[in-house]
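A single protein chain has been removed from this complex, and every other one stays in its place.
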Amino acid sequence: MKKKLVSVMLSTAVAATMLAGCGGSGADSAADTAQSVADAATETADAVEEAAGDVADAAEDVAEDVTEDVADAVEEAADDTDYGTGEIKVWVADNVVDFTNEQIATFQSEHPEFSGYTFTVEPVGEGDAAGNMITDVEAGADVYAFAQDQIARLVTAGALEEVEESNAEAVKAENDAGAVSAATVGGTLYAYPITSDNGYFLYYDKSVVSDPSTLEGIVADCEAAGKNFYCEINSGWYQTAFFFGAGAELTYDTDDEGNFTKCNSTYASDAGVVALKEIAELASSKSFQNGSAAGEATNVGAIIDGTWDAGTVKDLFGDNYACAKLPTFEGADGKSYQMSGFGGFKLLGVKPQQDDNKLAVCDALAAFLSSEDVQLARYNAVGWGPSNLNAQQSDEVKADEALSALAEQLQYTIPQGQYPGEYWSLATSLGDSVISGEITKDSSDDDFMKALEDFQTTCEGYAQ
Amino acid sequence: MKSYKRKRTVSNVIGYIVLILISIIWLFPFVGLVLQSFRSYSNEYGGMVDYLVPHTFSLDNYRFLFSGETNFVKWYANTLIIAVCVTIFQTIIILCVSYALSRMRFKGRTLLMRFWLILGMFPGFLTMICLYFLLKQFGLTQAGAVPGLILVSVASSGMGYYVCKGYFDTIPKALDEAARIDGATRARIFFTMIIPMSKPIIIYTALVAFMAPWCDYVFASYVAFGHDTSYNVAVAMTRWVWTNDYQGYFTRFCAGGVLIAIPVLLLFMFLQKYYVEGVTGGAVKG
Partner (left out) sequence: MGGDANNKKKSGASLFFEAIGNGFKEIGVTFAQGDIKTKLSFIILGLGPILRGQFVIGIALLLCEVLFFWFMFGFGWQYLSKITTLGTIATKKVKRKTVYGDNSFLILLFGILCVFAIIALITIWYINIKENRKEELALKSGKKLPTNGDALRSLLDKNFDKTLLALPVTGVFVFTVLPIVFMILVAFTNYDKNHQSPTNLFTWVGLENFKNLVSFSKNGLGPTFVQVLLWTLIWAFLATFIDYFLGLAVAILINKKGIKFKKLWRTILVMTIAVPQFVSLLYVMKMFANDGLINGYLKKWGFIQSYIPFWTDPMLARITIIVVNIWIGIPYMMLIATGLLMNIPEDLYESAKIDGANGWQMFRSITLPYMLFVTGPFLLTQYTGNLNNFNVIYLLTQGKPQSMNLAERAGNTDLLVTWLYKMTVTDTNYKMAAVLGIVVFIVTAVVSLVVYNMLPSVRDEEGFQ
């Protein structure tokens, strides 16, 4: 009963302020009507709840009509809009929780009109965010960070709202093209890019690896020193370094609803065989370890990893810390190939809302958290490479050793588009098949081809 | 006679050797866990290493847990609250059910027992999604996950009556009959006769109930997701091992693990006698 009362009060208040805001001569009479109706509503609310509801509805109706009539006037007075109250939940990775809280405090002081809202930041990793959002959209965060590979899945599940029009233009203009395409499903922009550093390159120990330019050389050096070489070959993300490097292709087309319409794959080809053979060859080395988390690695000689682990790797290698673009490898056909891979992005999404005002606040928050200043601040705080073009050009970003290795690698990589969730699991299966010795470097070309044909047809099966 | 004695000595020596070997194997992971938990975080980083004894010992990891950088204390408190509440309510419910099924003969008794037996054959995870939304109707997810988890554990605990009922079955019925002739009601018999006689089984039931929540990862993570302060230790700390967001948390995981293991371990050792009694009784009755 209390709830209903509150909502009655609120709607009348909204109507009243809106009308007070426009104030034009044409709207005057309508405003009066609405005002009096609203007053009546407030009075009766105490006495007869039922009736109050009806009247309030009427008040709202009137208000809506008025709003349409004087749409222009309202827009002018948009700053005076009462956004009401509410709670906005934000999910980000644990290591940026404090950072995000600080930024939100700034956001609140810049936007006093959102003072009715409280913001809570929860540590939910980018990997878990999508799964949790999909399990229960209602209980999920209003604004959340996620890795781009989840975007299509989130759109299908109805967990992502389209980016508001004016924001969309700004996002497209200010961020690098790869980031924008990563946040786009079909023809619609669904998310705000925040980083452009989800790519990988080589970290190595100078005292172990003498020449980081060829894969064979790195592996030989690691073997000689009894150190481990980490490369996560059972991940669909790292695996592509070999496949794309050898010249095989795999992309998907999507429609606006996040459905996959077409799969373009040339994995089942000579190029694919070269790549898979190279993976098997690498896996047979005694120094090879499957993995890409520097913090979990032991006895590291070299590791293929991303900028987010730069700090960890520095601790590991100390003075011998060095990074480089990915090496080349010599294929079974005798040719030399440059390793390629994905350039990926972290995105910020807004959940679909049942309340326009709250949605507006979420839009504003997401735009703020992905703005140039905040991206730069985030780089300074935790070292995440920005996707914003201006931020990328700043001096401190340009001076970063890891980021420059990534930049050097970037010319060989392919911006990561949309892939169905099953692709990642399938790629893990392919990698596991190699690691577990189902496919070894001594397998026949037919075996390689068969595995890749299976892989490709299954991939194609994911597109309807 | 002499050779017999010698044979016996030899076999005893072999026995000791085997037992010592077993003990080493059994204790090795725990020793590793404790050693790693004392590894200096600042000198050796918190990730996994391939050596057993840390180069420098320190309390870094324990300090981290209580530093307020994470909600470890909160998670610990949550788990403790869940464990204590579940222990109390689950024990009461199991005692009630066991008494009713063991001592009273009513219509539908065997039907109920069979029905519950069949229900128990469905895997528990099957219903996770449904339970989640049921709890959500009552507002017992995310922020309310702690009471929610207690409710779910307690609600279905009636089905775990087997061991306790088996124990009640061994208390002679003649005692009941005598008391009833003296005019005692069923309730009176239950409270003043049966319960005081069942101390071992009550302790066993409570101990088992107490230990389960410490390991509840599956359902707890499903109910509490996205709300850090209502996680339990298992949900919060498995992230440190499984998620790449938490690199270098391995030694912290070990430290947290030690802190969790100690109270449970002590309680268990202290009440071991009752546990053995319960397990043995349960195994034989089936």
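In order of appearance the chains are A and B, and numbering begins at 1 in each one.
Simple rule for what comes next: contacts are C-beta pairs under 8 Å (C-beta built on N, C-alpha and C of every residue); 3 or more make two chains touch, one makes a residue touch a chain.
These numbers come from a predicted model, not from an experiment.
Colleague: Given that one chain is not shown, which residue among B:S40, B:N71 or B:T238 touches it?
Modeller: B:T238
Colleague: On subunit A, what residues meet the omitted chain?
Modeller: Against the missing chain, subunit A presents residues 131, 134-135, 137-138, 153, 156-159, 161-162, 164, 226, 228, 234, 285-287, 289-291, 297-299, 352-356, 359, 421, 425-426, 428-430, 432-433, 435-438, 451, 454-455, 457, 461.
Colleague: By the contact criterion defined above, which parts of subunit B meet the unshown chain? Give residue numbers in ascending order.
Modeller: On the subunit B side, contact with the omitted chain comes from 8, 11-12, 15-16, 18-19, 22-23, 25-27, 29-30, 32-33, 48-52, 93, 96-97, 99-100, 104, 106, 111-112, 114-116, 118-119, 121-131, 133-134, 151-152, 154-159, 185-188, 190, 211, 214-215, 217-218, 222, 234, 237-238, 241, 250, 253-254, 257, 260-261, 264-265, 268-269, 272, 275-277, 279-280, 282-286.
One rule holds for everything that comes next: only the chains that are shown with their structure count from here on.
Colleague: Could you grab the centroid distance between subunit A and subunit B? Build each centroid from C-alpha atoms only and quote it in angstrom.
Modeller: Measuring from centre to centre gives 39 Å for this pair.
Colleague: Under the touch definition given earlier, write down the residues of subunit A that touch subunit B in their complex.
Modeller: 89, 91, 93-95, 122-128, 132, 135-136, 139-141, 292-299, 309, 312, 315-316
Colleague: Give every residue of subunit B touching subunit A within the complex, in rising order.
Modeller: So the residues of subunit B in touch with subunit A come to 45-50, 129, 132-133, 136, 141-142, 222, 225-228, 239, 243-250.
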